[in-house]
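Missing here: one protein chain of the complex. Every other protein chain is in place.
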Amino acid sequence: MDETAIKIDNLTFFYNADEESGEAPEDVLAGVSLTIEAGSFVAVLGHNGSGKSTLARHLNALLLPKGGSVCVFGMDTRDEELTLEIRRRVGMVFQNPDNQIVSNVVEEDVAFAPENLGVPSEEIRKRVDEALKMVGMYEFRDHAPHLLSGGQKQRVAIAGVLAMRPKCVVFDEPTAMLDPQGRRDVMDIIEKLRREYGSTVILITHHMDEAARADRVVVMSDGRIVMDGAPRQIFSRVEELEELGLAVPGTVRLMWELRKKGMDVPLTALTADECAERLAEHFADR
Amino acid sequence: MKEPILKTEELTHIYSPGTPFEMTAVENVSIEIRKGEILGIIGHTGSGKSTLIQHLNALVKPSSGRVLLEGRDINESKDSVRDARAKVGLVFQYPEYQLFEETVYKDIAFGPKNMKLSEDEIDGRVRRAARFVGVEEELLDRSPFDLSGGQKRRVAIAGVIAMMPEVLVLDEPMAGLDPQGREEIMKNILAYHDETGAAIVIVTHSMDEAASYADRMIVLNHGRVAMEGAPEEVFSRGEELRGMGLATPVMTDVADKLRKLGVELPASVYTVEQMVSALTALERGRRGA
Partner (left out) sequence: MLKDITLGQYFPGNTVVHRMDPRTKILLVIIYIAALFVAKSWISYAVMLVCLTAAIAVSRINLKVMLKGMKPLIFIIVLTALLNLFYGSGEPIAEFWIFKITRDGITRAIFMASRIVMLVMGTFMLTYTTSPIMLTYGLELLLGPLKKLKVPVHELAMVMSMALRLIPTLIEETDKIMSAQKARGAQFDTGNLIEKAKAMLPILVPLFISSFRRADELATAMEARCYHGGEGRTRLNVLKFAARDYMGLGLGLTVLAVVIVLARFGL
């Protein structure tokens, strides 16, 4: 697949300073360039305030560039005529599940986006059912969302985005407020989304183990991209990541510590299984 | 063994009894919190942990059973309730959403003021609490709403620390923060523990975090105590934990897998540090042989 999903060119952005202080506004994004292939899974890492969420909001025209440009499936986000089309193509799931559910009934919430898009009723029904089945919340279709758990609410929110049939879904720290079960469920849905729909996925996170599952990891700091590469490559730069206020996955940290003690083990192991296997090989040698 | 400061005896709590919405949140829970320990309470959403901790300072009254603070029932009288609120500090999830005063100083002073302490005493406590959480003096006159997320969280925790509780209970104190923010908050809490000898209770669903600081752990499931003991005892029951919707620490997973692959490891390996020393010992043995 070589279609370009997103092309960001030298993007700069700042929030307008309030009049009283008279201070010059500070750049939240200071010249970001990034191209994302359709169908890929990109994780964006960065500490709080690194600009990663601001970047995310440019991808579906919630924010517009102050400098540079953002093109989504060939559409420039500054073209107001295209705003709806862009938002339909690029769905967005936010951090707080409570603050993105608009209805008191699960299925009516999932229907919200297609309703806005003027999709005919029978077609909405089909999409709602499909989206709810996809996230495993079909049995809850007539429940009240505020009585669901955080993880379940987040799945409903994802279904609400999928009902638009987007080509690309941006997840903005979708698991930050969830318990381990909720986190697992959301990550499983992301995998399923890629496997079954071939969707482009952009995941904003500071959970390293989640980022490790992506094809590509982009690290941001102070409004700039400071690292960009395959997870294995990125996580081998342990010291640099720590300087940026980021941790590495526990398994990588272990390998790194062992190497410092003079053991000859590979640096990157992204899962517990992989880590154990590499270590067992090491001890089985000779 | 250290003596207990706070105990629950066969605590049961039922919400909306006698209605279609009746729900037993906590059932027959007897636990103790010992002087100066760090206790981790673990459970998935809906396991009853939030209800349980709100009993510890009489915010919620038991449907049956008792809560004893230094041997005295905290729900006995108005005085005992007030005493429990002062001695058992409770920091809720996302505490930064409860800030309300014009300045950081006033917000931290809210608790001590309610305790009717003298002006001097209040001033001393506010400054001390601010120091514990690393909030600098010049921030005290700022509005809490101008601070960053991590700073707000620390100010909110200082608001409880300023009451100088003997038991500090924190519900998911690190939720939603980035790795650096998490580390800082944990350091603040440990500083309070080390300097005052207060007991710390941390409610969490992150096993990796619990593994790194807890002396003892209690696992709740469906409103009951499912496991209790030292971290290595609890983590040795990985399958059961996963069955309850909880995650085991990554190092436990690695250790389990290594044992399956024939590498011999001591039983209590659940942090990176422990794993490093276990493996380097193994390496030395191998080289020596």
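Miscellaneous remarks
We call the chains A and B, going by the order they appear; numbering starts again at 1 in every chain.
Rule of thumb we're sticking to: contacts are C-beta pairs under 8 Å (C-beta built on N, C-alpha and C of every residue); 3 or more make two chains touch, one makes a residue touch a chain.
Treat the numbers as computed from the prediction; the structure is a model and nothing was measured.
Of the listed residues B:89, B:150 or B:223, the one in contact with the hidden chain in the full complex is B:89.
Which of A:13, A:41 or A:94 touches the hidden chain is settled by the complete complex: it is A:94.
Looking at A:64, A:117, A:226 or A:280, the residue that reaches the missing chain in the full complex is A:117.
For chain B, the residues touching the chain absent from view are 16, 19-20, 54, 57, 59, 82, 85-86, 89-90, 92, 95, 97-100, 110-111, 114-115, 145, 159-160, 163. Residues 57, 60, 62, 84, 87-88, 91-92, 94, 96, 98-105, 107-108, 111-121, 124-125, 128, 142, 144, 146, 157, 160-161, 164 of chain A touch the missing chain (whole complex, contact as defined above).
Quick note on the criterion: only the chains that are shown with their structure count from here on.
Chain A and chain B, compared by their mean Cα positions, are separated by 30 Å. Only residues 47-49, 95, 149-151, 176-177, 179-182, 184, 206, 209, 245-247, 249-251, 253-254, 257-258, 261, 263, 272-273, 275-277, 279-280, 283-284 of chain A touch chain B when the two sit together in their complex. In the complex of the two chains, the chain B residues touching chain A come out as 44-46, 148-150, 175-181, 205-208, 245-247, 249-251, 253-255, 257-258, 260-263, 272, 275-276, 279-280, 282-283, 286.
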